[in-house]
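A single protein chain has been removed from this complex, and every other one stays in its place.
On to chain A.
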Amino acid sequence: MIDFVLGHYAYWFTIILLAIGLYGMLIKDNLVKKIIGLSIFQTGVILFFVSVASKWDATVPVKSEAFPITEVSNYMNPLPHTLMLTAIVVGVATLGVAFALLITIYNRYETLNEQELLEKIQ
């Protein structure tokens, strides 16, 4: 049991991050805090990919005299990390759009508190 918990600590970490992100989005009233939660949620997914692809005692997949090429386990799979670069860019774009919307909302209603906002919209 203790091995199960300790052996999968990267996954537990991912799950905790996802939970914190969801908590921020669902419970927090401030819209900026909701975006922070969103960002944590996305980061959780990104860290999941990175942790899946990481490997002990392995190195970058560059062909070199210093590393024996025949042994595949000497190298890390670069693809998940590369994919996550794209996912990070997507996350940044999402944040940009979200902040642009928040600026519009603030200019129109002069509040970023969801409860006050809902009252003003009514």
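As a working rule, a residue touches a chain if its C-beta (ideal position, glycine included) is under 8 Å from a C-beta of that chain, and two chains touch if they have at least 3 such contacts; residues count from 1.
Throughout what follows, contacts and distances are computed from a predicted model.
Colleague: Just go with whichever of "NADH/ubiquinone/plastoquinone (Complex I)", "tRNA-guanine transglycosylase DpdA", "Extracellular solute-binding protein" or "ABC-2 family transporter protein" UniProt uses as the name of the absent chain.
Modeller: "NADH/ubiquinone/plastoquinone (Complex I)"
Colleague: Which of these touches the unseen chain: A:20, A:76 or A:102?
Modeller: Considering all chains, including the one not shown, the answer is A:102.
Colleague: Kindly note down the residues of chain A that lie in touch with the hidden chain.
Modeller: 22, 25, 31, 34, 38, 41-42, 44-45, 48-49, 52, 80, 83, 86-87, 90, 93-94, 97-98, 100-102, 104-105, 108, 117, 121
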